[in-house]
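A single protein chain has been omitted from the complex, and every remaining protein chain is retained in its original position.
Let's look at chain A:
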């Protein structure tokens, strides 16, 4: 009797989450997929997909998004891994982590506007360059500035998962590595990095996927010289009101996300095997 009660109660708790996921995850995605099969004349059609696949502009845009998302992820990873590593060695870790999280509390738009001020012709960077005798440079509206700002915004989302996985490493493992004759680099590369790979994976997912669909920064910092899939979706929903085409690009974005998820979690089996070995 009690177990039955327990079960129904469990179900009632679960149903809340189920309703939430059904309403806010499954239903919107289903709606997007449904919309993507409608043309401008509200007729059921595959034309949107045909359009997308036969248009050099859209394919180039997809490639662009991919390349930029890759670059942004790479840069954040290169910066974040050492940062996360040194963070684990620090004394007041909680304080440092707080300092890294702090910027994420500030609205994205405000951060973008701050960068406009810093990068503009009369901004701080150009003042410094003039002072150094190099003279003002065009910094805003370049691919470099776009990638830098995007990477800056994404860095906390990369550092945190990596830091968490590094902090969990048992110091005994590292001592063992040293005792067995590995030097510092070997320990890092053959012991620490493989153990923390799951953190890196979640970091890459947390950065790569949102980077694919960035659109605000492409206009504010990139001056629309960088066009990603997000830009096209925004335009189709707000300007042309062609929700069908916008949804089609959305579906493609979702597919790419699934692809990224499967690719970055592909080797998780190795991790479970190790656990089995331990057990």
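Definition applied: contacts are C-beta pairs under 8 Å (C-beta built on N, C-alpha and C of every residue); 3 or more make two chains touch, one makes a residue touch a chain; residues count from 1.
We adopt the following convention: contacts and distances are computed from a predicted model.
Q: Missing chain's UniProt protein name, "LLM class flavin-dependent oxidoreductase", "ABC transporter substrate-binding protein", "Phosphoenolpyruvate synthase" or "Twin-arginine translocation pathway signal"?
A: Matching "LLM class flavin-dependent oxidoreductase", "ABC transporter substrate-binding protein", "Phosphoenolpyruvate synthase" or "Twin-arginine translocation pathway signal" to the record, the invisible chain is "ABC transporter substrate-binding protein".
Q: Tell me which residue among A:116, A:129, A:188 or A:261 touches the hidden chain in the full complex.
A: A:116
Q: Using the touch definition up top, pick the residue from A:66, A:85 or A:141 that touches the left-out chain.
A: Only one of A:66, A:85 or A:141 touches the chain omitted from view, namely A:141.
Q: Taking the full complex into account, what residues of chain A touch the chain not shown?
A: The list for chain A reads 9, 40, 57, 60-61, 64, 116, 120-122, 138, 140-141, 219-220, 223-225, 227, 231-232, 235, 238-242, 245.
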